[in-house]
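Note that one protein chain of the assembly has been removed; the remaining protein chains are unaltered in position.
This part shows chain A:
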Amino acid sequence: MATSVVLQKIVKAYGEVQVVHGVDLTIEPGEFTVFVGPSGCGKSTLLRMIAGLEPITGGDLIIDGQRLNDVPAAKRGIAMVFQSYALYPHMSVYQNLAFGLETAKLPKAEIAVRVQRAAEILRIEPLLQRKPKQLSGGQRQRVAIGRAIVREPKIFLFDEPLSNLDAELRVQMRVEIAKLHNDLGNTMIYVTHDQVEAMTMADKIVVLRAGVIEQAGPPLELYNNPRNIFVAGFIGSPKMNFLKANIEGSDATSTRLATSTDVFTLPRPTSGAAGSAATLGVRPEHITITPGSGLKLADVRVDLVENLGGQTLLYTTAADGQTLTIMLEGQLQVELGSTVTAHIDPARLHIFNAEGNAI
């Protein structure tokens, strides 16, 4: 039976310095939630408060309807996988997996069964008698996850578990953790600063900045409808382009926008006042250079071309000096220094007001 987690006005302060500012969040039973944000945004602190490793300064942590603020870490029904794996180096893999169960004074036969089951799930049976130093990074990560599995927790917490692995192994482990979630169906909370991990694994992404939730929702919701410039810039790779513009006027069906080089009409209304400054957000993958495909955004000079095989990336500069990254499908030959015209589907254009909020 999966478990719900509710954070109500959660605050964390170290002395006078408040680092988490009244976070409200509901995590549904069985949901895979990813906390994402830049370094120092409070995502790990929030995770550690849920785990019971950091005292909660204010607000309520409610798990399955019970307030657990003052319940010790071991009694919250939570298991955590650490960034450093935190395997006990002097114990064998078996002893590492069995440690929590021995502490709970489970019968030896029960411990053996649980360890064996976890080892089968993670395919680490041949490694059970080895010491952590005899394992590769990926194997250590599996053991760390195994240590969480054997305890049969209600909630799994992952604190940047893949950041010590190389790129290939990271992709592989990402898939394995996602599969594990599908198989076990537990509530999982995962912290990362890698937005690709967040997009590919999450049922729900929580974007944090400076101890505040900027936006929470399904990955595609955040991708398609970012609430502000920060979320728009954080979610998506390559990063969204931002262009300065002015709202010249808006009515019930359209908005007239002016950039420093072009003026165009967007066939949808916005809440921005006429004459106010705005920022246009355009994802690189939504720009085309084919004439007649959507609104003309700007004429740009090609500074650099990166052929990725499946896509071609153009790094360009508009006449007013603003830069624009364009991602095109396929392998294109574009001459450096040439001028291309960037077009955008109006439905894909994001507009943010002077405060950075979507309008």
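The working rule: a residue touches a chain if its C-beta (ideal position, glycine included) is under 8 Å from a C-beta of that chain, and two chains touch if they have at least 3 such contacts; residues count from 1.
Here is the rule we use: contacts and distances are computed from a predicted model.
**Student:** When you check the chain that is not on display against UniProt, which of "Sensor protein", "Electron transfer flavoprotein subunit alpha", "ABC transporter permease" or "Heme exporter protein B" does it turn out to be?
**Tutor:** Matching "Sensor protein", "Electron transfer flavoprotein subunit alpha", "ABC transporter permease" or "Heme exporter protein B" to the record, the invisible chain is "ABC transporter permease".
**Student:** Have a look at A:Leu53, A:Leu169 or A:Ala258 and name the one touching the chain we're not showing.
**Tutor:** Candidates A:Leu53, A:Leu169 or A:Ala258; residue touching the omitted chain: A:Leu53.
**Student:** Tell me which of A:Gly59, A:Gly100, A:Gly146 or A:Pro284 is the one touching the absent chain.
**Tutor:** Residue touching the absent chain, from the options given: A:Gly100.
**Student:** Looking at A:Ile78, A:Leu128 or A:Val305, which makes contact with the chain not pictured?
**Tutor:** The single option touching the absent chain is A:Ile78.
**Student:** So one chain is hidden, and I want to know which residue out of A:Ala86, A:Val196 or A:Ala319 touches that hidden chain in the complete assembly.
**Tutor:** With A:Ala86, A:Val196 or A:Ala319 as choices, the missing chain is touched by A:Ala86.
**Student:** In the full complex, which residues of chain A touch the absent chain?
**Tutor:** 51-53, 72-75, 78-80, 82-84, 86, 88-90, 99-100, 103-104, 133, 147, 151
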